[in-house]
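First up is the structure itself, then whatever we jot down about it.
And then chain A:
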Amino acid sequence: MSATGEATLPPHPRPKTATTPLLEVAGLHVTFPVGGRRLQAVRDVSLTINEGAVFAIVGESGCGKSSLVRAICGMYQPSAGSVRFRGIDVHAPGEHWRQIRRGVQLLFQEPLPSLNPRHTIRRIFWEPMQANRLASDMREVEADMRAQLASVGLGAEALDRYPRDFSGGQLQRIALARILLLKPQLICADEPVSALDVSVQAQVVHLLERLRVEQALTYLIISHDLPLVSRIADRVAVMYLGEVVETGPADVVSREPQHPYTAALRSATPVARMDELQRKRIILKGEPPSPIDPPSGCAFHTRCPIARARCRTEKPALQPPPGGGHRVACHFPGEMGNA
Partner candidate 1 sequence: MAAFVDRGLSVLKSTGLLSLQLLSLLLVTVTLLFFLVRLTGDPAVVLSGESGDLDALALLRTKYGLDQPLYVQYFTFLANAAQLDFGVSWVEGRDALAIVWQRIPSTLFLAATGMAMNLAISIPLGTFLGTQLAPRMRKALDIFIFVMQGVPGYVVALFLIQLLVVKYHFFPSVGNESGLSWVLPSLTVASFLAPKLARVIAVNVAEAMQEDYVVMARAQGARYSTQVIRHAFPNAILGATALIGTQVAGLVNGIIITETIFSWPGVGRLLLDSVLLLDFPVVQAVVVLTTIMVFMVNWGTDRLMEVIDPRLKREARA
Partner candidate 2 sequence: MSPVSAAGAAGEAKVAQAARRPIAEWPWRRIIIVVAGVLTAILVLFSVFGWGGLDELASRRDLSRRLLPPGTEGHLLGTDGLGRDTLMRLLVGTRYTLIIAALATAIAGSIGIGLGLLAVVGPAWVRALVGRLVDLTIAFPSLVLAIVMVGILGRGNLTLAIALGVFYWPSFTRVTLAQGRGVEVLQYVSAARLFGVSRLRIILFHILPGIAPTLSVVTAFQFASLLISTAGLSFLGLGPGLGVPEWGSMLAEARAEMTRAPWLLIGPGLAIAWTVVLANLIGDELAAGTRANRRSADS
């Protein structure tokens, strides 16, 4: 496997036939109390992820993408809306959800802090399996552990080592193997490669793709890197200040962004090819506004280069533009997409 520093993937077949919705998020709100006020981390987000798909959520840090994913995994309780996994409400209490809970797993951004430094890899693997009652004795699953380690490209000797004995890329594989041992259907990955060296990013991306095919997985990937996402995901949703501002097929959104924010995200990433350098860089002014007190109208108008009077008062709906295409929440879609 080459580690050229660029996460380019060879063309690969994808099972486009499967279209059963695996995960349905409808009108989801996540709020946190902050000193008597409410921080609206996620505002009215709806999305559908089909089985076998790679769905990406893109946005700056603080846009609510992590809160959204944590709510999907059941870590946070939504203040409104629902998350249905295989038709079952994730947040409704009850034994039924507990049984399928392990179907959704979260892969943390940084592997090292998510692994207890005092436990061997064997123990780290065993703990979730035991908690989910997959076996009553560690010896029963020894073969599974070895097989799963092999599937992420590590040898069985890793089982008796501690997290500190591994590199960042290896740790991310171990974290992945721990999740895979639970036989999940959906893996939510929070910036799975951004904490890694550029040289190992490509390896992990390849691995994720291979595992998806081999073990029939569905991915929900969070990233701030639109170009990277466009190479690995089928569909993408761009989030700004807790809301989805543009969503559609990953390659289309990346190639022809309709929302000025998406266009800015695309141009913010360093480019590797000369022809992309021709493209004008769009630099956003200032910091994103506070999610405690979001701006009126279009939430993006305070930083938008093409904002007009209408944007300050009227909130654009997430819908296909008049000329057709994927859904976007902008009054003037496509005006600066390919500037």
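The candidates came about this way: all candidates are chains of the complex that A comes from, given by their letters.
Rule of thumb we're sticking to: a residue touches a chain if its C-beta (ideal position, glycine included) is under 8 Å from a C-beta of that chain, and two chains touch if they have at least 3 such contacts; residues count from 1.
Computed from a prediction, not measured in an experiment: that's the story for all the values here.
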Touching chain, any copy counted, for chain A within the complex - options 1 or 2: 2
Touching residues on chain A, where the partner in the complex is candidate 2: 73-75, 98, 101-102, 106, 108, 110, 113-119, 127-128, 131-132, 182
